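Shown here: the complex without one of its protein chains, the others still in place.
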Amino acid sequence: MSGQVLSVFSAVLRKDLRRELRSREIFISSFLFSVILLMVIFYASKTSGVQLEAMSSGALWLCILFSGTIGLNRTHQSEMVNGCYRALILAPVEGGWLYLAKVCSNALLLIVMELLLLPLLVLFYHTDIGKNSGALLAALVLGTLAFTAVGTLVVVITANTRMKDVLFPVVQLPLVVPTLIAGVNATEAALQGKTADNWLQFLVAVNVVFLAAGFLLYDFLLEE
Amino acid sequence: MSMKNTIHFVVLFAVMQMALVWALYIAPPDALQGHVQRIFYFHLGSIWPGFLAFFYVLYGSIRYLISRDLIWDRKSLVSGEIGLVFCSIVLTTGPVWAKPTWGVYWAWDARLTSTLVLWLVFFAYVNLREYIDDDSKRPRISAVLGIVGALMVPFVYMSTRIFETQHPKPVVMGDAESGIRHPDMNIALYLSLFAFTLLYIYLWRQGVKQMLTEDRLKKLRAQLLRLEGH
Partner (left out) sequence: MTLSIRFHELSKQFGETIALWRVSEAIEPGDRISILGHNGAGKSTLLHMLATLSKPSSGELTFSLAGETCDDVKKLRDHLSFLSHEPMLYPDLTALENLRFINRLYQRNLSEDALRELLDKVGMSDFGDRLFRTCSRGMQQRLSLARALLPQPKLLFLDEPFSGLDRGGVERMKALFADDQMSWVLVTHHLRLGYELANRFWILHRGRLLHSLQKRDLTYEAYIKLCEGSSMEASA
């Protein structure tokens, strides 16, 4: 049984990654969007006199939030093309494993994008990202996983409605406020060379609760 | 109106009047804030049923997904709607109280932020179903969102609290709870909590009844149309 589960999990994961590597549509759009965001955030907050370095963790998380939202929406849309999602519904597969595979592929793509954004932070915001890279990586990985754990569920919820493109961000963003707060603070601490244990623990707790909830709930979304 | 409802209504009415008298007249004014602080009894009184409503949404949604019995969907929906109303009351009484005490209508205080998020989540839960056309799908999708939303609420509160412990508190912030010292203040608080809880239960029962009647009406209308050959 466990071998079968693993085979389905890896099949979905590999399919998602291969598709994205080939089309690069999500990656390019969300990465470019993030670059633009970094510039916009700078000009929008320039007058307040905040130091550039102090802004970088907030700016990074805004990029993750917004381009992550765009990316999740796009991945699900490409799943709807040709009725592919229907094929997933009709497959004799446990929804929970489908969900975990999707969370993994979504989170992986987002984390790769974040790693590419870090040099840009150094360039644009003069951030020193090397002070505590272990803690920084932990904050980004845990935060991104928490974001996608919720988002992968919500995108299917709103996909069942008439106004999916509008509703997804409206429903998703309030739900990721705790993740945002924890992510920004953990990243901020890491950039200052510290480790914010309480925030990392908080993110672990969010991950545990929502990955478990998604695992159990995803089957209920696999109906038309 | 049934006997049970009448009794419920009478008790609710009496407790409400008592709460009003205690909160506005018998309880002494706050030492620092004066009479403005009296709004606190209604402020806290409404957030409590708001929470209650949210936990009921969690409970009802789980029950629905397990049993697929529409009554649980109706029960949680009504609870969500009432919760949204109470949350709106908190968000309006909050700034009214904040202006004279803190000097501003809005501060990014933990309670305010988390209540705003709570309101947004409630709003999404109650309104999402308007955009789902298929009747058989609507309760299922809403239930999943209800569970996800309700699970997030504790994290919202935790995150805003941890956030504040790391930052100095605003100087203008007078902590309300520390102001509750007089026994009459306690009585006023408990009375209003009790009144609002009764109000929540009363509204919820009426709402569920109304929903079920509406469902029945729809069913009968469909049957009638069938009989007439449409």
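Details
By written order: A and B. Residues from 1 in each chain.
Following the convention adopted for this analysis, contacts are C-beta pairs under 8 Å (C-beta built on N, C-alpha and C of every residue); 3 or more make two chains touch, one makes a residue touch a chain.
Source: prediction; values computed, not measured.
The undisplayed chain touches these shown chains across the complete complex, A, B. Here one chain is not drawn; of B:S136, B:N186 or B:T213, the residue touching it is B:S136. If you put the missing chain back, the residues of subunit B touching it would be 133-137, 218, 221-222, 226. Where subunit A meets the chain that is not shown, the touching residues are 4, 7-8, 11-12, 15, 18-19, 22-23, 78, 81-84, 86-94, 223-224.
Quick note on the criterion: only the chains that are shown with their structure count from here on.
We define each chain's centre as the mean of its Cα atoms; on that basis subunit A and subunit B are separated by 31 Å. Those residues of subunit B lying in contact with subunit A across their complex are 65, 113, 117, 120-121, 124, 128, 131-133, 137, 140-141, 143-145, 147-149, 151-152, 155-156, 158-160, 162-163, 166. Within the complex formed with subunit B, the residues of subunit A that make contact are 150, 153-154, 157-158, 160-163, 167, 170-171, 174-175, 177-178, 181-182, 185, 198-199, 202, 205-206, 209-210, 213, 217, 220-221, 223-224.
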